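One chain of protein is taken out of this complex; the other chains stay put.
== chain A ==
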């Protein structure tokens, strides 16, 4: 007899949480993600398909509902959809030449929140995370310790850290260790 087995997809950091008086570190829920490359003449068509105007200013993001578009480079964005709308289906309606690669499961995300969130991140991220230099809505590819991350400030004291799935244990441990000193 063959027993039926059900496979369940779990987040790499499922159940992990590190919390202290001034900072909490927890995995973000699942999300759809797309690595988007488009030249300047495709930006308006892609924006229409996504329902969000692609930001064209360095370090800026744009948001509509549960969908965020993060500027990473002059022709590169990371799109994150935390709701139910089908990201690739929406992009498929854009009548232009561009590249969209589904990286939903390549990345995972960690949410760092609390009054010491910026200080905790600065233990491994060399960027200026003051509100003047990195305001709410700012985003950037950068480094955290020995790995590359995409950092996105969603509120004054809340950051989303996007990292590659295989680096997520390192990222979480690094942040949890940094938080102990805050």
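Worth a mention:
Note that in this section contacts are C-beta pairs under 8 Å (C-beta built on N, C-alpha and C of every residue); 3 or more make two chains touch, one makes a residue touch a chain; residues count from 1.
Here is the rule we go by: contacts and distances are computed from a predicted model.
One chain of the complex is hidden; its UniProt record names it "Sarcosine oxidase subunit delta family protein", one of "Peptide/nickel transport system substrate-binding protein", "Acyl-CoA dehydrogenase", "Sarcosine oxidase subunit delta family protein" or "3-isopropylmalate dehydratase large subunit". Among A:28, A:45, A:72 or A:111, the one in contact with the hidden chain is A:72.
Residue in contact with the omitted chain (choice from A:17, A:143 or A:181): A:143. The set of chain A residues touching the chain not shown comprises 58-59, 72-74, 76, 126-127, 140-143, 148.
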